[in-house]
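Input: one structure, supplied below.
And then chain A:
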Amino acid sequence: MKYDSQKVALYYFAGALVLFVAQILFGLVIGTIVVLPNTLSELLPFNIARMIHTNALIVWLLMGFFGASYYLIPEEAETELYSTRLAIVQFWLFLIGAAAAVVGYLFHIHEGREFLEQPLWIKLAIVVVALMFLFNITMTVLKGRKTAITNILLLGLWGIAVFFLFSLYNPANLIMDKIFWWWVVHLWVEGVWELVMASILAFLMIKLTGVDREVVEKWLYVIIGLALFSGILGTGHHYYWIGTPGYWQWIGSVFSTLEVAPFFAMVVFTFMMVWKGGRAHPNKAALLWSLGCSVFAFFGAGVWGFLHTLAPVNYITHGTQITAAHGHLAFYGAYVMINIAIMTYAMPNILKREPYNQLLNMWGFWITSSGVTFMTFALTFAGVVQSHLQRVLGMGFMEVQEQLSLFYWMRLGAGLATFIGVVLIVWSLVVPGKAKQVGRVAAQPAE
Partner candidate 1 sequence: MPSAFTLLRAWGLMMALTGLSLWAAISDQSIASTLAAMGAGVLKAVLILWAYLNLRRSPSGWKAVFGVFLIAIALIVLGAFWVGKIVK
Partner candidate 2 sequence: MSEILTKAAARNIFYGGTAFFFIVFVGLVAHSVSTVNDMEKSNPVTPSVAAGKLVWEKHACIDCHTIMGEGAYFAPELGNVWVRYNGREDAAAARDGLKNWIKSQPSGVEGRRQMPHFEISEQELDDLVDFFKWTSEVNTQNWPPKVSG
């Protein structure tokens, strides 16, 4: 860490980790309600717990992106942040807004579109927070060095803000509602978020492998080119059955098949860089998360996405547990892991510690990843069975759900493992390692 203002990222990483734990806890709650339906049914209905689970995820990922930007932009732009104070004010506003939303949800104060349940005033507050953030980082980049990484990161972050504006538009016609709801949801996670992810990954590759910036930035352009050339029209795979014309089935099938390509390129990219770089960076855990990120994103977003993206397949699987399986692995691989990777890299630097608790952190990696992987398999099997019974044989929904309870128990178990892994990760990031341990890790020679 070269610039004092990078420290402000710590607020965001801390806030993100708190919400991460909350997200997993509420995931356990709804996982439990699925298998033991009478749990909390009066006090905390499924729909409320579910919106906290998903909203906490989105908010903590965004918070991690903000933190990552505050950490890497000064270093890339080679200048202090435009305003540290603004960044701190922005953090508290965002955290208080998120907390207010969650407390409000518990008292049934919410709106009713999936993932966008925040009351209007919170949505407006998010817009204000986003503008503060964008102003701050844009000013920083403008006064400093401009690199491909800052360039693409900024484009991604501005895109996040612009497409969020569509959350304010809620027409009475459900089809129109859905068409533009996807402009937030899809164009975020399969569009501009990928730009943020790819630029953070590129930054980590430069730092961790020692490969030339030139090489990394070229890869970065290839990856994001593939991502947006396929991802924008890939939105078509959400327009199959919502009242839109039939031609979307062709567009969605063709373009979203290509959405695998950028994720594949990311895998090749990270492994090539590590292989070519040949430098043994002392922060092995950060490298593990970076490599894991590209691999899990490829499987979660790429492979599991392709699994049900072709219109004839989606006709049968749409809205079943297959979607849930894909959602869990894709979010974990692409966005959870990139956040943990940058935190694992940056937090020791900010806290002026040697890379510490690496072993614990890597245990966290393996346990969490195994948990999410097992969960994905359980849900995939559940989805296949559900698709067959409900969509081919025409059995009733509740009847089919009873057949799936074994899978749901397995999912809950996997969720517990995930939770343990998450605790390990958070512990390893927050609690300083023992002095002896630090010494031993630091003493390891670079190979």
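Quick note on selection: all candidates are chains of the complex that A comes from, given by their letters.
The rule is short, and it goes like this: a residue touches a chain if its C-beta (ideal position, glycine included) is under 8 Å from a C-beta of that chain, and two chains touch if they have at least 3 such contacts; residues count from 1.
Here the structure is a predicted model, which is why all the values come from computation and not from measurement.
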Considering only this complex, which of 1 or 2 touches chain A?
-> 2
Could you please specify the touching residues of chain A with respect to candidate 2 in the complex?
-> 30, 33-34, 37-38, 41-42, 45-48, 50-51, 110-114, 117, 148, 151, 170, 172-179, 214, 217-218, 221, 224-225, 228-229, 232-233, 235-236, 239-249, 251, 315-316, 318-321, 323-324, 390-398, 401
